[in-house]
Each structure stands twice: as structure tokens, then as C-alpha cells.
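A single protein chain has been omitted from the complex, and every remaining protein chain is retained in its original position.
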Amino acid sequence: MISTPFLHVKNLTVSYKKGKIVFTAVKNVSLTLEQGKTLGLVGESGCGKTTLGRSILQFHKSDSGQVLLQGNDLSAMNTDSLNRYRPLMQMIFQNPYRSLNPRMTVLDILSEPIRIKERISQKNCIQKVSELMLKTGLDPFMMRKFPHEFSGGQRQRIAIARALAANPLLVIADEPVSSLDVSVQAQILNLLREIHEKMNLSMIFISHDLSVVRYISDDIAVMYQGKIVEKGPCDRLFSNPLHPYTKTLLSAIPVADPSKSFYTKVDIDNEFIPEETENGCLYSNRCPFIMDICKEAEPALETVDNNSNHECACHLINSGS
Amino acid sequence: MILDVRNISTVFHLRRADIHAVKDVSFQLFKGETLGIVGESGSGKTVLCQSLLGLLPKPPVKISGHAYFDNTDLLDCDSKKLRQIRGNQINMIFQDPSSAFNPYLKLSEQLIEPLISHGYKSRKNALEKARIILSETKIPQPQKRLYQYPHEFSGGMLQRAMIGMALITNPRIVIADEPTTALDVTVQARILQLMKRLQNQYSLSIIFITHNLGIVAGFCDRVVVMYAGVVLETASTADLFNHTAHPYTKALIKSVPSIDSSKDSLYMIPGMPPDPSVKLSGCPFAPRCGYRTDKCLKSENRLRETGKNHFTSCIRVLESELSL
Partner (left out) sequence: MSEKPQDIKAIPSGNSLWKEGMGRFMHNKLAIFGSVFLFILVLLCVLAPLIAPYSYETQNLSYGSEPPGSSHIMGTDPLGRDLFTRILYGGRVSFSVGLCATAVSVLIGVIWGSFAGWFGGKIDSIMMRMVDIAYAFPFTIFVIILMVFFERSMLLLFAAIGAVEWLTMARIVRAQVMAIKHHEFIDAARGLGLSTTRIIFRHILPNITGPVIIYSTLTIPAVMLLEAFLSFLGLGVQPPASSWGILIREGAETMEEYPWLLVFPGLALSLTLFSLNFIGDALRDALDPRSSRE
């Protein structure tokens, strides 16, 4: 029996209009997420990962495709029905300086999600807010302070607490640690992992930093120019990356080891090649392994071995070499 | 030695408090080397370099100490001399390339500006120099790009243009303040490669400010580690990683998530950096340090030699009580 996946994104395409130009940020993307698991969504700027995350939460209308949460099609719902689903799926944003209303105290910010469904007395609110703050490593006696009185890391904790306050089933974290210092990053990542494990949340973790994603994800999807080029269990992807782009990403990561100079392997002269290829693989212009078929036909996302969940969209890999 | 910085202290005299952003910092920069200055936000690394170049407003800021460049003390010379050096012989590259350029001027105007303001007479020659420098930063179609506006460039390309603008006057020193922090990993790798190539071509000395130890490991020859306005350790890159002599450095190395290490442990430094308006005694990292003892909070915090050209301020390491 095939069970309904917790989250099922089917052939999602999302585009923007920039003046007269139409830019397709997400091209026919499909993915599934099991309950209680974390999917890491990785890619560089412009790959569409943020747009994908926002479209899943219906912040942005998609051109075509479906987003099914526990079998319910979010993309087909009217505003009222959708608003009833919204508390179940929350987002943690990248910029801790813009994701909190500067005029609201922490108490205001955290009680707003709590009060959506029920009328709660102020005393009970304070109790619930205290619990949330303790859960995210904050001092409850600071709840009447304003966002600007906290550091970046603390603000991000408040943002996490706000996401949790609505009792969500799905949390999408959009680059939650990118604006933070390395040592604070570690604190927030540990917190997210702890919450994910304790509350059995389903999470999508969006980041451009593979080393951060590795720590927190069960599965990883690598995006390039609006498409998923490789997908699979975290450990497999790191131990055996297949798509040329994934390999490039991995080799470009700074490593705290003076004997490894990570940046010398990247091709400096070919950064600005135009991306557009009419029908073929979007990565073909940069790929060192290019074959004739790469320029003609787009590779499909296919499983690599029949047993694993490892998928790759590359003619070279899929042909079995 | 091309730059000798001695005992710089920078204080911001604000209405609500005095902020000691940099406290008694000294370091040297040698010809042709890449010196990394590593620290988190609030460590004082950016303020340090702004102080060197006189980029801070004199009240409310007070700077003491010396910075010797070419027989001139940058902190004690008249503003005319400083302007002759700054933008000409010592240049700076910033984190956000889009805020370094004037959106209303074409790139050509902005690239030749450092040349013209430092005495270059021929506009035509200056424009040619600008075109050459753009092509050396590997921007395609430099002749066309030269006459475009900043908004027509992508982030990575604009960063290259900024590097070009910093190199056009053939400076001796380039100070790069987190130039790749806002960039994607592959773009970052290319920019670093470009900088290394240009460094060799132009015999540059680079001061590279970052919070990412991974970049430092591959890119810098020597490293200065700063925390709360103070230097905690100075060493060659190899020594810093292989013979770490300060608990903070060790902690920083451990908190960098790596794709090789085990998935279970992500080390985090407990606590928070100290308030810069409060004067501290002893080692500023002691409150958060797992190895602290009573004497760490009491004794004077000074850099002393612990190995060949390897300096640390950790009193326990210096007295051989601790090996990391």
C-alpha cells in the first residue's frame, strides 16, 4: 500500500514578471517529504529554492502544479480554507532584523499565533509564552522587551519560537543561519535539530551552505536554475555525489584545513557564460563532461540504483557510466 | 615589513557610554603576504581597519597608537598626506559591492576617479587603464561593460569590478573587508582565485578580514585572531591550525560545520561576547572559556611569544599548563 506522503509537491512551476520579462524561478519541480523528516534544499542564488519554499506555503501563486499537504491540495483552496491551514505550516525567515515587528514586544509577537484559534487570558498567555521562550533558549523575563533590544541570534530564536507557537506540522526554514556569525550559527542549528527531534516536526531547510545543511537534514535536494538536479539521502549524497554541479558545490566549500586550498579547483574563466540552452540540460554550458545529447534533451530525474532513493538528472549518470 | 601597527586603541565616546572597540592591538604586514584578521561581529576587526585609514569621524572617535607605512605614521599625519595614501597606495574592498558604487554614474567614471584624484592627467589613458583592469578581473566584454551602470552587473561581477577599482592605482596594500561573505560558494571560490592571481601579478600585500576560518585556512599566510577588540593569537596559518595556542581559536575551528566531521557533534561556544562599553580585566574570553581558572580573570592580557613567530595571550598556554 502506498501511503500518502506528508507533503507532496507535484510538477510545480512558478514564475515572476519583472517588467516585461517573465522569469521562471521554479521549473516543473516535484518532491515529497515524509512526516517527521527534514529535507535540505540547497543551491546558489537564483536557483529558485526560496521561491519554491514560499510557493509551498502559498505566499506566491504558482503557474501550474500542486502542493498537497496530507493529501489536501493547498493550491486549489480559496482564501478562507487556506487561512485555516496556514497555522499548520510556518516559515522561519533569513533576516532576523526584518522578520520581527519592531513595534511589538516578544510577548505580543509570540501570543499572536497562540490567540488565533482561541481566546486566552493574559495569564495563560504569559505561561505559554514562557514555555516557548524556554524551549528556544530565551529568558522569559525578557518577554516585554522589543526586538531591537536583542542580538541577531536571539532574534532568530524569537522567530523560531513564533513559528512553533502556532503548533505547526511543517516548518520551512529559509536560510535561518546565513546572517549569523559562525559560533551563533552553531547554537541555532543545534536548537533547530533539537526541536525537530523532540517535536517530530517535518522541516524543509533551505540554504546555500552544504556544510550547514548536512548537519540537519535527512534528505537533500540540490537545485540549479529552477530544477532539482540531484536528490537523495544526506549521507549518500555527501559520500557519493553524482551530478557535476553537486560535485562543484562540494569542492568549493571552505574547509578549516590549511593543507586543502578549496578554491583552486574552480574554473575561474568560465563564470559568466550565459545559461540559456533551448532544449538541453541547463548545466551543459558549464559542465566538463558535456556530451552531444546534453545540448538536445533535458535529462530527467531518475533513480540511480533501484534500491535507494538517490535520484540524479544527468545524461552521463543515467546512461550508466 | 610594509605596515607596522603598534598599540592601536579606538574608543567611541557616545552619549550613553564609551565603547572600546579596539584595545591595544599590534600586528605587522609583510610585503607580498596575505594576512587574515579573523573575528566575529563585535571583535573590532572592521573598526581596526577603518581606524588605520582615517575613515572614522574624529569626535566622537578617539584613536591612539601608531601605524607606520613607508616612514609615515598613518595615525599621526596631516589629512592631506593621508588622502594621498588612502585610495592610492592602500585601498579597501568592502563586503557589499552594490553600496560601494554610485548607482547614477557609469562604471568608467567611477573606475578612473581614483586615478584622476591622485594626479593622473590624461583622461584617455585613464579610461584605457580602466578597461585593462576590467579585463584582468575576467569580466567578459570589458569594453562594453565599462560604460554600463552598476545595476547592470550581477553580484559576483560587481565584486570583480570593485576589486578592479581597488587595483587600478597599483596600490601596495589592499584591505578586503569580508569581500566574499555575501556571495555564493562557487562565486566566492572564483573571487578568491582571482585575488590570488592578481596578488601575484601586482605583488600585493593583502589584509583579509573574515569570520570564516575555512577561507583563512586556504587563503591566508598568517592570521590574527581578534575577540572583543583584543588580539588573542597571531600565527602562521599552518601553526594556527596545527598548533593552536588559544582556546578561542580552537573553539572557532571546532564550530565551523564541516562535511568531513561526524554528524552528531556541532560544537557551540556557550554564552555571548562581552559588552564593549564595559571595561574588562584579564582575558576577555575567560567567561566563556572551558579552560578558565582564577588567574585568567585577574592577570593582564598581553600577547607573548609561544613558538617561532607564534604569539598568544592565553596565560595558561604560555605557562605550559595547557596544550590544545
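A and B label the chains in the order they appear, each numbered from 1.
Here is the rule we use: a contact is a pair of C-beta atoms (placed from the backbone, for glycine too) under 8 Å apart; a residue touches a chain by one contact, two chains touch by 3 or more.
Please read all numbers here as calculations on a predicted model, not as lab measurements.
**Student:** Among A:101, A:240 or A:319, which one touches the chain that has been omitted from the display?
**Tutor:** A:101
**Student:** Determine which one of A:36, A:87 or A:233 touches the chain that has been left out.
**Tutor:** A:87
**Student:** Touching residues of chain A against the unshown chain: what are they?
**Tutor:** Residues touching the hidden chain, for chain A, are 57, 59, 82-87, 89-91, 93-95, 97-103, 105, 107, 112-113, 116, 122-123, 126-127, 130-131, 134, 139-146, 148-149, 159, 162, 166.
Going forward, only the chains that are shown with their structure count from here on.
**Student:** Give, as an integer number of Å, the spacing between the C-alpha centres of chain B and chain A.
**Tutor:** 32
**Student:** Which residues, counting only chain A, touch chain B once they are in their complex?
**Tutor:** Counting only chain A, the residues touching chain B are 44-45, 151-153, 181-187, 189-190, 193, 208-212, 214-215, 235, 238, 248-250, 252-258, 260-269, 271-272.
**Student:** Spell out the part of chain B that touches chain A in their complex, as residue ranges.
**Tutor:** 40-41, 138-140, 155-157, 184-190, 192-194, 196-197, 211-215, 217-219, 237-238, 240-242, 251-253, 255-260, 263, 266-269, 272
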